[in-house]
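Comments concern the structure below.
Of the protein chains in this complex, all but one are displayed in their positions.
Just so it is clear, A and B label the chains in written order, and each chain counts residues from 1 on its own.
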Amino acid sequence: MRRAHPAAPRRALETVAWYIILCLVAAVTVFPFVWVVFTSFKGPNDAVFSVPPQLIPRNPTFANYVRVWDQLPIGRFFANSLMVAGATVVLNLVFTSLAAYPLAKMRFPGREVIFYLLLATFIVPPQLTSIPGFVLAVNVFHYYDNILALIFPSLATVFNIFLLRQAFRTVPDDLLDAGRIDGASELRIWWDILLPSVRPALATVAIITFVNQWNDFYWPSLMLHTRDRMTLQVGLVALQGMFASDTRGIAAGVVMTVVPILVLFVVLQRQFVRGLTGAVKG
Amino acid sequence: MTKRFSLTPYLFLGPALLGVAVFVLYPIAAVIYYSFTDYSIITPPVWIGLKNFQALVNDSIFWQALWHSLVYLLVTPILIFLCILLAIVVDRQLPGIYAFRALYYIPVISGSIAVGIAWRLMLDTNGLLNGILLSLEVISEPIQWLAEPAYTLPIAMLLTIWLGLGYYMMIFLAGLQNIPEELYDAAVMDGCNAWQKHWYVSLPGLRPQVTFVAVISSLAALQVFNEIYILTGGLGGILNSGVTIVFYLWRQAFRLQHAGYASAVALVLLVITLAFSIVNIRLLERGAEAGT
Partner (left out) sequence: MHTKLLSLIVLASIVLAACGAATPAPATEAPAPVTPATVIKEVVVTATPGPNPETLIQGVEPNAKITFWTFWLSPTFDDYINGTIARFQQAYPGVTVKWEDHQGTFLDDYRNSVAAGTQPDVANLSNGEGWVSEFATKGVLLNLDDAVPQSVKDVYFPGLWKVSLVDGKNYQFPWYAAVAVELINTQLYTQAGLKVEEFPKTVDGLPALCKTIKAKTGTLCDIRLTVNDLPSQMIYEGGVKFISDDGKKFTFDSPEAVEWLQMYVDMVKAGVVDRTALMTDQDRVALDLFTTGKAAFFQTGPQLIREVRTNNPGLYGYLAVVPAPLGASGAMPPTAMAISVKKDTPFPNASIALAQFFTNPRSMLEFSKVVSIYPSTPASYDDPFFSAKPVAIEDSAKPIAKDTISRQTDLKPTIPSFKDVNEILLQAVQQALFNNVPAQKALTDAVTKANALIK
């Protein structure tokens, strides 16, 4: 599947050219972070905005990080984001994989209708549902300003149902029939046979869901207002508001909130990539 | 195989369908209802018939927002073009290529808020960009990037593109790697050079990915909010230069407390989104039929 370009000597120049292009593109994608990182270490005497701009601080200091950490519950922001994303992933996986099973493998009246209905809801913008969603959160579910408000609406996402349906369809029917012959209930078949067979797809769904929840801002910003309950993205905006006159502080805050997820990404790189690209099966 | 009627499929589908019903279907119905009312969320809705829609027609800011949303859709073809290019570039066995791919992916992981804040700092009137331009003497006076109406939307779109580069690149990359080697060999034998190879083999082979990216990124473009919120500090830009349909919806519902009016806007958004999705899929399907 993967083809290799033999590295012949006359291609050395071409290789160098490719590296230059790659580095240029990397510079474009990475430069803002580099600048933010350097800014976050600048002391009060290192100009943040100057002409010409100074990238590297002369007296690097951790003071900005300390200041931000002291004044904002960054740790709490993390914990909240982790709880929301984690709970969402677990619950979502369960519900969507349960739902995908009949859609992929069973025949029953109304299957087509349900399938197309779900398909149709895919295009509904979250901002549209946010208006009644707000009213529901306040009047019906009473989880305003509570992280439950972030978890509940994400319990079943149509995207994930489709992904898992695709995955389930690749599982041979014989495997399932074998289970049925052995007298297993459909639930057992789902748990013992179906799910283990599609582990990569489950990882895909888990990662997509996790990243989406982690980076979600719009709905959390409507729901969460007490500082201690905020998730990271909402907290970041609060940080920016709080430190408006303090560019170094903002930079430190941004670095603190981005680095952990980056570390996670580096560690799980393969799964991330496989997950996100596996989403597109022709 | 005849099976007697079983409740199982419905039980399995139950929780998910319940979730969809409560959090998607009910809201659609509610929004349709609200759009015929005057509703401030604090006080109960008051039926006013078509007044919201009539006001919408005469609302110049609404039309402005609509136009901005349509303009924003331009990010989709730009992203498709750039990311296919990028995927082709990174699709080679060079040492360290995985590191580069990871680097291109960083904006995606960091999230639009963190990135938006960083951009906002850099684009400040006394920020980094002006600092660089001034010291290179490209400009003689700082440009107020974030306060110039003409620049607001392009900057937001640039941010969206920048954020999406790594993500869509990976998708196209996977697609490229799925294209059988034989097709390339056949093209080479037919006398194709590098660019023709990509034109005649890679592009058609990427059709499923192109469809996927087209649908997903145009949906994201129509629903864009975070970039505009961060870059304009929640204000939508001078002269509403950054106001898209979604931003207008949010402002009407949650800043001005006109949830009924906002619902009318939301319905328009829904119709447009639907139209675009259908167009996208039809266009690309037809292309697929024509191509094979």
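Remarks
In this text, a residue touches a chain if its C-beta (ideal position, glycine included) is under 8 Å from a C-beta of that chain, and two chains touch if they have at least 3 such contacts.
Predicted model, so just to flag it, every value in this text is computed and none were measured.
If you put the hidden chain back, the residue from B:99, B:256 or B:281 that touches it is B:256. Contact between chain A and the absent chain runs through residues 44-45, 48-49, 63, 66-67, 70-73, 134, 137-139, 144-145, 222, 225-228, 237-238, 240-242, 244-247. By the touch criterion stated above, the residues of chain B touching the omitted chain are 41-42, 61, 124-126, 141, 144, 146-149, 233-235, 238-240, 254-257.
FYI, only the chains that are shown with their structure count from here on.
Each chain gets a centre from the mean of its Cα atoms; for chain A and chain B, those two points are 16 Å apart. Put simply, chain B touches chain A in their complex at residues 3, 5-6, 8-10, 12-13, 15-20, 22-28, 30-31, 34, 41, 86, 89-90, 92-94, 97-98, 100-107, 109-115, 117-122, 124, 126-128, 130-132, 134-135, 162, 165-167, 170-171, 173-175, 177-178, 181, 184, 207-209, 212, 219, 222-223, 225-226, 229-230, 246, 249-250, 253-254, 259, 262-263, 266-267, 269-270, 273-274, 277. Put simply, chain A touches chain B in their complex at residues 1-5, 15, 18-19, 21-22, 25-26, 28-30, 32-33, 35-36, 39, 49-53, 95-96, 98-99, 101-103, 106-108, 111, 114, 118, 121, 123-136, 152-153, 155-156, 158, 161, 186, 190, 211, 214-215, 217-218, 222, 233, 236-237, 240, 247, 250-251, 254, 257-258, 261-262, 265-266, 269, 272-273, 276-282.
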